[in-house]
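One structure is given here, and the rest of the page talks about it.
For this view, one protein chain was removed and the others were kept in their places.
After this line comes subunit A, so read on.
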């Protein structure tokens, strides 16, 4: 199966890519470096098993890196994962398949963390939350942070009935224990899969407050990423943008955050939609 051979392939660097330089003026390689795998399937389809929805690549069932059967609880999530697999052209680019990676993490739990540990890791981020760390110099940036970040912090404080505050000191804000308690018990209401997604989004955005804003649909992904990268955007506006670095990082962060948010919502879906249709 593809995943048994995969761990052996990943650590090898594509050092033989030098040979590909002689491929021709169009730049297309005649040979695939060992880090990538060719697309070996024609059709991607979904089927429903006992544990949930499964992905089929031709007639083979998709499995996780630890060789477990790949099952997801939600049909929409399965369709999205199937679309990821189907959109791979000649080679399979695993670094673009964020939803698949998230599902694999949820199924395998490679870091072996339980729900309490995940919640603890997530709430711990509040102490180093991006939105709470303010600068004093330059004043334009301090002003920008106040105008852009304060509304979101206020929203979070109001929504969760907590005190967060912000700080310009290097030690960061002093988060009261009751605030951490509130967030811990709120996060405990999510299932294990959704928690993996939440923790992923927090790690990407470097902010618990922004992640909660996304989960509660208060801000869009683009806005959350912008707020997370506020200082970088300020510097870009001042000094100019470098496409192969700034845009690259921006697109990657957007992709990962969008994947994480979608993953959380699809894993914690309620089925009240159908009831509404019947009532009307």
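Keep this in mind: a residue touches a chain if its C-beta (ideal position, glycine included) is under 8 Å from a C-beta of that chain, and two chains touch if they have at least 3 such contacts; residues count from 1.
Simple rule for what comes next: contacts and distances are computed from a predicted model.
Trainee: Considering only the chain that is not displayed, what protein name does its UniProt record carry among "Protein FMC1 homolog", "Pyruvate dehydrogenase E1 component subunit beta", "Trafficking protein particle complex subunit" or "Centromere protein O"?
Mentor: The chain we cannot see is, by its UniProt record, "Protein FMC1 homolog".
Trainee: Consider the whole complex, including the chain that is not shown, and state which of A:48, A:66 or A:87 touches that chain.
Mentor: For the chain that is not drawn, the touching residue is A:87.
Trainee: Hey, which of A:79, A:144 or A:192 is the one touching the hidden chain?
Mentor: Once the missing chain is taken into account, the touching residue is A:79.
Trainee: For the chain that's not shown, point to the residue among A:46, A:121 or A:236 touching it.
Mentor: A:46
Trainee: Which parts of subunit A are in contact with the chain that was left out?
Mentor: Those residues of subunit A that touch the unshown chain are 14-15, 17-22, 27, 29, 33, 45-46, 75-76, 79-80, 82-83, 86-87, 93, 96, 98-99, 217-223, 243-244, 247-248, 251-252, 254-255, 258-259, 261-262, 265-266, 272-273, 276-277, 280.
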